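Just one protein chain is left out here, and the rest sit where they should.
Per-chain residue numbering starts at 1, and chain names A, B and C are given in the order in which the chains are listed.
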Amino acid sequence: MREKKYGIWQTTTWAAMAQLVEALACGLHQAGLQRGEHMVVIGANRPRLYATMLAAQSLGAIPIPLYQDAVATECVFPINNAEVRFCVVEDQEQVDKMLEIRDRCPQLSHIYYDDPRGLRNYDQPGLSAMESLIATGRAEAQAHPGLFRDQVELGQPDDVAAMFFTSGTTGNAKGVVHTHSTLINRAFVGAAFDKLTLSEEVLAYLPPAWIGQNIFSYAQWLAAGYVVNCPESAATVAIDLKEVGPTYYFAPPRVFEGLLTNVLIRMEDAGAVKRKMFHTCMALARRVGPDRIDGKPVSFIDAIKYRLGDWLVYGPLRNNLGMSRVRVAYTAGEAIGPDLFSFYRSVGINLKQLYGSTETAVFVCLQPDNQARADTVGMPCEGVEIKLSESGEILVKSPGLLKGYYKNEAATAEVLTADGWYHTSDAGFIDSNGHLKIIDRVKDVGRIKGGAHDGSMFAPKYVENKLKFFSYIKEAVAYGDQRERVCVMINIDFDAVGNWAERRNLPYAGYTDLAQKPEVYDLIRDCVEKVNADLSRDELLAGSQISRFLVLHKELDADDGELTRTNKVRRGFIAEKYDTLVDALYSDRTQQYIETQVKFEDGRTGSVSATLKIGDAKVFSPVRAAA
Amino acid sequence: MAFFLEALFGGLMAGMLYSLVALGFVLIFKASGVFNFAQGAMVLFAALAMARFSEWIPIWTGIHSRFLANVMAFVLAAALMGIVAWLVERLVLRHLVNQEAVTLLMATLGISYFLDGLGQTIFGSNIYPINVGMPKDPLMLFERTFDGGVLLNLEDIYAGSVAALMVAALSLFFQKTATGRALRAVADDHQAAQSIGIPLNRIWVIVWFVAGITALVAGIIWGSKLGVQFSLTTVALRALPVVILGGLTSVPGAIIGGLIIGVGEKLSEVFLGPFVGGGIEIWFAYVLALVFLLLRPQGLFGEKIIDRV
Amino acid sequence: MLYRENGQLKTTYGADQQIFPIAQDRWLIWALIAFAFIAVPLLADEYLLRAILIPFLIMSLAALGVNILVGYCGQISLGSGAFMAVGAYGAYNMLVRIPGMPLIPALILGGLCALAFGILFGLPSLRVRGLYLAVATLAAQFFADWIFLRIKWFTLDSPSGSVSVSNLQVFGLPLQSAADKYLFCLGMLAVVALLAKNLVRSAIGREWMAIRDMDVAAAVIGIRPMYAKLSAFAVSSFIIGMAGALWAFVHLSAWEPAAFSVDLSFRLLFMVIIGGLGSIVGSFFGAAFIVVLPIFLNQILPAAGAIVGVNISTAAVSHAEFMVFGALIVWFLIVEPHGLSRLWSIGKQKLRIWPFPH
Partner (left out) sequence: MSQKKIGDVVLNVQDISLRFGGVTALTNISFDVREHEVRAIIGPNGAGKSSMLNCINGVYQPQEGSISFRGQTFKHMNSRQVAEMGIARTFQNLALFKGMSVVDNIMTGRNLRIKSNLLMQAIRNPFSIGGAQKEEEAHREFVEHIIDFLEIQAHRKAPVGQLPYGLQKRIDLGRALAMEPQVLLLDEPMAGMNLEEKQDMSRFILDVNDEFGTTIVLIEHDMGVVMDISDRVVVLDYGKKIGDGTPDAVRSNEDVISAYLGTSH
């Protein structure tokens, strides 16, 4: 394990780490930390904090990592909920938090801090530096040489190893309880899957309280024995990333997105020649890159070109992103845009998706190298069974499942069936080549009623996303729940379609006009039918094919309440607002007059009216999979 | 004794010329903070121009009065120096505003190289005479006081007095005329001067022009003594210690310094020279200035520098 | 573009402080050294070695010395030529007066003479700054000119101070062929450059730069201006002195005081300005530029003249050389006052963050 401190990468060897852990363990033991008791750890990625977690575990105590950026009050519940007496924190900031909530958590008796900066004059009882803890620990270890070993021996695979609090969207957070065996098992499976070796480099820069970071820089660190690097400070992550050049990299989509935008912005300032070069190379990359990294054959010429591009752009780019050496990179958590995804793959970074959650100790599904897709999350990995409930929810059975929610039988029962199936509350299915596709949160998934596909599943968001992957389509609103067929209202992307129109020198006056051009309808129809063709390929969703669509006369706008402030479509609201249109869609009219109030930028309201055509789209008969 | 007086006078005369060149330095330094190494080159350039014009003009115009020819040559040469000044401001100073002193120093070195090259390309690189009709015949003084009397060169006296005149004129120009006052303002504080609407660039042109004239005069005098040749450039190097001695920013300093150096040089040459193999005037001035610096870093009349922190 | 810095993490201060922290740079420099030591002597012809490479190496050495004083310590000097002269004549005297004196010690002793001379004329720097100092150093120049012209002892009573050395030997090996001389100079340069680099990146170097950038602050944190300035003068003039000796012995092999005139001082100053103040590598660039330029002009001008049908006399060429030279200096100061080394480092930075502009 390495940590950048005082300007250089201070290396901690395994041996040193072992001694540190022993000392800490003995120290905590002497301080009275009991087997099975919980201990809170708060702080950024710091070797000594990892060490304390190890120490606690070797005593059979249960470390609870909490988010270092959580405000004091957020810490109250977990600490009380798990009757925590011991907490180990990083620095003054965290200590202040603990002291602040102390009156609400009377049992919190021991607070240890790693970095004494600014704490010289703190004299609250029970507050002491990790240094002194280690010192006493050393003494203790001297006194009873066997102690540490014995304590470790006592540990059983099925003892509780750690507890992670999931940020509960509603009510209090739930403490997810994991045993040694679950974590270790998953860690090894993941490691085996990507053939991780001792020589991997990992940069630990996300909160350790997040299961993801914890698995990647703790469990797998122990399992695979690779090097974990801790950045110097939040401000220097970018620099440190570049210096380390991790070979095994993990980040949620937003991080990748941030990096990409940053790249594009910086490129904008570049000279014309450079920009040209960059864009040509990227075009080439988009064409050739994915195949290349998927190990598919590419034409000789392209191969040559790509080499050149690699020398001119991709290589330096990877270098500046700190990803020259990345062998395996994962993204998870939310769906990642296909462009974003393919960008990284096309410049030769082996970015893949995985599926999992706190409750499943991350690894449920992984994408094998050269089978990474933007729209799937990979194949069930070793030891995992997956089945779909009748409601289409994904059920998981895996050695990595949680033991339960701490002191929350009800919640546990909800998600964990008696026969050991875990309810992910995601709707999805295994596609024809064995990859898991996530469609939607179960609660959004609806049903087709009547018609050819009576009772089959309807996943609006899935359909909408599929449509939105076309650059011409900005927003789409799909209806079909409790109806016999699926219809959508579409917002064209004014710029994209505008360009398209100009290239065909197709005159238009503003959005509304452009939206109603027959040519545009044809354009959109193509998209819709492509989607249909795609949908028809998997039997479950064949029913969600779009039979009728229309292009809205105005852009959906948060000011008009049609979108949330985070630009998600408010399906229900829109349904009411444009009920005439919805009706029209489900009738057999071919056009419909509509007049709507709109708020302008300056707050004035006016109305836009138009007669909207309604287009029919070809629907494909479902192709039976695997046949 | 007579010998001593002769040396003394000789020294004073030379000193006058030094101060003349030194004035060129001081003027430019005061106005633009530039330590103008090109002064020497300007002397040579001006002198060459003068010499050749006075030689060519009769050929061009058929005027045979040497006086007229000389006057016209002087005017032409002066005009030429004006152009030089203008170009220097246009092409160099303008682009080097508020650079460090070293950079500017370098720039003037560049200029001097350029002028040397240019001058010799245009006007040729042989030795040319300048004849402004200064009598070459010797003059005896104090024949009654000392036997043998004191032998002086009438030419020297002329030269000296011309230089003195020039110096006086310049100091007047500085003290009395509006431009002169503007110059002093600029010298004190560029920003301030600019803010009260003194056009820096024009000032610089003027200053360099004036420096050019002093160079011309100096050039004529030296030229008519020793003939116009490349070695004239060294005159400037000789004048440097004068500036140091007098203080970079002080006109009277330049004058007094010039005299001190001139006299010191001659006397030392005459009285010390023989013992150390002669030719010491090439460094004596410097060592003199150096020793002096150690005692008074800002020169005779320079302002004291206080470090503000 | 060529840089791949990922994974070059520094786990010790030693690694972080090395001269070339980036691996790619290290490879490059080794390649360069290998090329200079092995390939060049084999490939280059007599003329190239004698007329260009050897002068370039020696002048680089001298420029290095000047740069330490002017670039790092900020003390303008117009007396560099004098230090070279002292070095040259000092070494000469050591060589001829002390029987069996080997070459390298002679050079070093020459350097030491220059060092003493340098400290002596560095004294004014304690009292005066900037331009005053520049002029003060001119004193050194003229004093040296005079000494070696007039004081016969230094030149063993040779007329007009012109002396010569012949059949030089290094460790018993004769220093005859151009290649030998080239290698000898290269070796000297390489060693001195390394030592100099070490100095400027160590405590003493920081003292110099501190004095240069803000002398009052430097004094307040306990840096003695006297020590800093004089040590700069000492080191600088020592290096310049050695360069002078090399110039005289290896390049000229017969010379007179005029060889180290004030003009040479100016040229040295140009080298460091054009090359880049406060940059070791800049000294090389500057030297290369100033050494090659006149040769280049001598080649090109008559040719150019011939094309236009004008026959350009050698005199004209030398005058034109003056003009071009002067013009270039000014042009440089205006366009890139921080010299070639700045351009170099900018280019390098661009390569590192390629394809990004910043």
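Annotations for the structure displayed:
Operating definition for what follows: contacts are C-beta pairs under 8 Å (C-beta built on N, C-alpha and C of every residue); 3 or more make two chains touch, one makes a residue touch a chain.
Predicted model, so just to flag it, every value in this text is computed and none were measured.
Touch with the chain that is not drawn comes from one residue among C:159, C:172, C:222 or C:309, which is C:222. Across the entire complex, the residue among C:195, C:254, C:295 or C:351 in touch with the chain not shown is C:195.
For the chain missing from the display, the contacting residue among C:13, C:30 or C:47 is C:13, taking the whole complex into account. Mapped onto subunit C, the footprint of the missing chain covers residues 12-14, 16-18, 195-196, 198-199, 202-204, 206-207, 209-210, 212-214, 216-224, 231, 235, 278. For subunit A, the residues in touch with the chain missing from this view are 5-8, 117-118, 120-121, 123, 232-233, 235-236, 239.
Here is the rule we go by: only the chains that are shown with their structure count from here on.
The central chain here, found by comparing per-chain C-alpha centres with the mean of all protein C-alpha atoms, is C. Farthest from subunit C, judged by the mean position of CA atoms in each chain, is A. Centre-to-centre spacing of subunit A and subunit C amounts to 60 Å, using the average Cα coordinate of each chain. Subunit B and subunit C have Cα centroids lying 33 Å from one another. With touch defined as above, subunit A holds no residue shared between interfaces to two or more other chains. Within subunit B, no positions touching two or more other chains are listed. Residues 2, 4, 7-11, 201, 229, 242-245, 263, 266-267, 269-271, 274, 277-278, 311-313, 315-320, 322-325 of subunit A are the ones touching subunit C in the complex. Taken together, the subunit C residues at the contact with subunit B in this complex read 70, 76, 123-124, 127-132, 134-136, 138-139, 142-143, 145-146, 149-152, 216-217, 220, 262, 266, 269-270, 273, 277, 315-316, 319-330, 333-334, 337. The part of subunit C that touches subunit A in the complex is made up of residues 1, 3-13, 15-16, 353-358.
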